[in-house]
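Pasting a structure below so you can have a look.
Of the protein chains in this complex, all but one are displayed in their positions.
Here is subunit A:
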Amino acid sequence: HLTTSLPLPSERDHLRPRIDMIVFMIDIKSKCSLKNVEASLSYVDASFFLGKVCFLVTGVGRVNYCSVDMNAIWKLGEAYCSPVLFCELELEGVRVATAQRLLRMLQICAGHVPGVSALSFGTLMRRSADD
């Protein structure tokens, strides 16, 4: 399910399936997208931040178009205990690889991978990012 901001409209609550994972997309070329994500985060239930949220930063290929300070994004990841992934949407290879990665994460968050919980996976991801 794709949306431009949170909260989701309440009218369709009863028709909506369970949400297993939330990916917040930040376009490094648009300050507005960071502001939007920051505002939307406050509508997310705290339980999601136990491994069911991640930040996806796009537009990183073009350093010269950068309007967002990377430190602000790292701080966001730290503050919400969620991993930060990078993707260049225009490159098919990267796009496909990122989609596969997200799909794998979703499987874990939905509980379809026996022996791996969303929380343990999230911790694993954060530790490897720090290295």
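Note that a contact is a pair of C-beta atoms (placed from the backbone, for glycine too) under 8 Å apart; a residue touches a chain by one contact, two chains touch by 3 or more; residues count from 1.
Heads up, the rule we're going with is that contacts and distances are computed from a predicted model.
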item: Omitted chain (choose from "Centromere protein L", "Complex component RRP41", "GPHR regulator" or "Protein transport protein Sec24B isoform X2") - UniProt protein name; value: "Centromere protein L"
item: Where the unshown chain meets subunit A, residue by residue; value: 29-33, 35, 63-69, 71-72
